[in-house]
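Encoded as structure tokens, the structure appears first; notes follow it.
Here's a slice of the assembly, chains where they normally sit.
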């Protein structure tokens, strides 16, 4: 990895992979144990069957360490690389039983993460803008947030808040309950420490003006057309970040990119992405 | 639920939901705690924004019990029902803080599961066959297998084996290592108990004949065209189940259905499905 | 291990052993810490004090890796071997404190598993039949199913279903609730995927005939005498497996074996077995 | 429960039962879900099929609370009671699916614990002594120590130390490493707090005299005949407790009881006990 490249906490990764292996292997592999002896070894190749952006290669090494530390893993590709069909991603050598026990968990994660990275990269390309950045949302698969948010960065995207605990997002119902945007921001600011940012979801010029006046950190322009966004952005000073969200698709991304908004957040990067086809080939 | 309707182990469900809530809420909800008092109550509606087949409603009740047992949940729809845009799925009443803390986890699961159920139902429709059943694979999201396999049944599909532990699947590499299909089946049969089925993945007529002779329980016809399948099925007696897999899409499903194969397994039901759009509306 | 020999999922094994070590060691070993320094090393031998069939040797290596990876383990015997009193099973070398911390957990498991393997082997011998196989039940010690089911295979037995999730067992109450065996099987078949077998528990000829007609996969002849079983077996075609269960003891096993039933399931293999006496000897 | 009656930590109990239910139920109950609707209710009776001492009834209530809080449990018997064949232990009413999901875990624990309690009670009877008490060892089933040690008290036995952390047991190898019993006790005493007792395992008169001189709290007479024990006891003052261990069986217990030793510890209470036959009957 180069500097400036995200990674996943290895302690959390190991804990999650252990859970996933238990789910798939259960008590044992009833097929392999009948076919292979404990000492029969072999070599297998993880390879791409579809072109895309790779994400999650650390998982291969760590999964096999959990199953059998004697399995050797050699990586041919690294995360964030573009891979072509039939290109080799990694080679694993060791007991065949171990190789097969890890196969499905590795593939399911690698395919899903690379699918997200590939979709994100496509979205970045469609965006056609160096000024606007893409980011994810909290619409991730439960239990997989660390994997999916990391995969978004592999595709060139950025991470929005991790959860309810590390960023304030003031929405309709918070504003309604507080009486006004100003009051909602004031309430939040009164109790926040120095490291948490405040984002406000707005829809009209009046709301933008109020949010600007109340000095929030980010303004989310929710479910607005590109032209509405352009208008609203005129009222927002440079010191406040802007984010567009809602109704944005692969097709209209470039229109939103042209508005000059700072960030565009896309739920579909994580909730509606197809897996990238990756497979394991046992060498004979 | 009616008889003959799948359900998810409530003990496992509760454990998983606890993990998912910890992931999203973390230490606390920094927005809501500033805006709402602990005793402020409200009512919110989970509703459909898109038409589809519902799956996962048990999750709503169980999630809120884990956060705050005083939240009341009323269900308007049940799993397996077809829902139209803007139809109400459930109403939750109680402390607003609790309602908002559970919102994202419930939605992420409900959307993903209903997405799978909807896709499955669409596949069943496209299949146009009462004789052939659709089933899932092990290509599920790690950690979510129980949710996704259940969702497939909500859409009218069936479950293939749960993992490596409860069904034998003899593939290329097992056959190569054993010397022949016959030997592979023999090895497996020698050590299996009475309750595990043996499935063999085959591609040619010779392989079919050998698998039939060896009396496996299921024959998977892997990556065959509909016409190849028709041919191969002629060699398989009724007592052996048949399954088609590989290269099957929404578009060519009917062609495969017309072959009369017993099961068609579809990985995309779980690895490449879009979420169904469901949302939460806080009543004022 | 040879091919065709069961094993236990190493990821699950490690998780279980960690729990067991916490139970026995707690905060620390108050005796050893006072007597031995951290660097004092020694060698100890696990050896048999009673003749029997060995099961669980993988546990020795894995337990000591969890306590202290510098402990070296050398195995003299393998699972499924018959061991005589005073024969050496394994030698462990390393820090004495570590050796003693793992002693009790290793012995408790090894003794219990070898006890089960020995009892199973004895039952196989008593059975005097190559045609009939012995299998276990769900009457295992909670939390130890993976260990006990594996031990049964070390003694020459076979595994029945793992739990409620991977095999259908239709009993009295299911039949009563459904109206008939036929209806019960129909209900189950309507929702099962291709990989799950259906077993029906029956007591009379009428029930057998109905179950055969409904094409279940296995018929369990419950609490029948050997002669009743012989009679009932006449009505069951070869394609349906048969299982005898209930009231079968070490003494009458041969009588049941002579009936020609396919499987005999024995709860006592796991719920009422004596431990095999194995001990640890610290070399001076 | 009366005063002076042991109980199990309910927080630990709940955690263990959750693990056990996950092991047996897995993703779901494939039989019941096909036969019963979610709302179909019934009543079932846990009853004895064999006479013995009951242990573990708290488990029934707690297990069903974890599965479905609407299940009602009514106890007819309490722990420590003697039960006769066909006597009712408890009645459970509620959704049939829930009743069946909990059945096996409850029975496996209740049978095992009642088996231990019954064996312990029989040993107490065989002992024919009011002066000598029976106690357990660390030879318990891994993961079940809390259940098995509690069951021993239900049969009239007492608990030896819980694990390596709460009692000093000086054995051969500790003595050899220290140079003498005196030095071993001194080392241990130098670092122990006020609440931990020191037990020394001895075999000869010389060792007894040394242990007495060094003022240990308990002397274990290891693998001695009754007459050897009588001799050795003469050298031990009242202030030091005595324990006999090793080679003691149901048959020779009374001989050991007549020696007047304070405690007799029996490994077989927990490592080689038969389950007590208890069953569940679904009322029609």
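Read from first to last, the chains carry the letters A, B, C and D; within each, the first residue is number 1.
One rule holds for everything that comes next: contacts are C-beta pairs under 8 Å (C-beta built on N, C-alpha and C of every residue); 3 or more make two chains touch, one makes a residue touch a chain.
Keep in mind that what you see is a predicted model, and the values were worked out from it rather than measured.
Enquirer: When 4 copies appear, how many make the full set?
Expert: Oligomeric count for the entire complex in this file: 6 copies.
We take it that only the chains that are shown with their structure count from here on.
Enquirer: Please identify which chain has its centre, taken as the mean of its CA atoms, farthest from the centre of subunit C.
Expert: Using the mean of the C-alpha atoms as each chain's centre, the farthest one from subunit C is A.
Enquirer: Comparing A-C against A-B, which pair counts more contacting C-beta pairs?
Expert: Output for the comparison: A-B.
Enquirer: For the copies subunit B and subunit D, give the interface type as same if over half of its residue numbers appear on both sides, and as different if under half do.
Expert: different
Enquirer: When you check subunit D against every other chain, which residues touch at least two of them?
Expert: 25-29, 33-36, 40, 101
Enquirer: So with touch defined the way it is at the top, what topology do the chains form here? Options are line, ring, star, complete, other.
Expert: other
Enquirer: Just spell out which pairs of chains touch, all of them.
Expert: A-B, A-C, B-C, B-D, C-D
Enquirer: Considering only the defined contacts, which subunit C positions touch subunit B in the complex?
Expert: Its residues touching subunit B are 3-6, 9, 133, 135, 153, 158-162, 165-167, 187, 190-197, 199, 218, 239, 241, 243, 262-263.
Enquirer: Inside the complex, what are the residues of subunit B that reach subunit D?
Expert: 1-12, 15, 145-146, 149-150, 162
Enquirer: Per the contact definition, I'd like the list of subunit C residues that touch subunit D in the complex.
Expert: 16, 19-20, 23-36, 40, 96, 100-101, 104-105, 107-109, 111-112, 115, 138-145, 162-170, 172-174, 176-178, 184, 187-188, 190-192, 196, 268, 271-275, 282, 284
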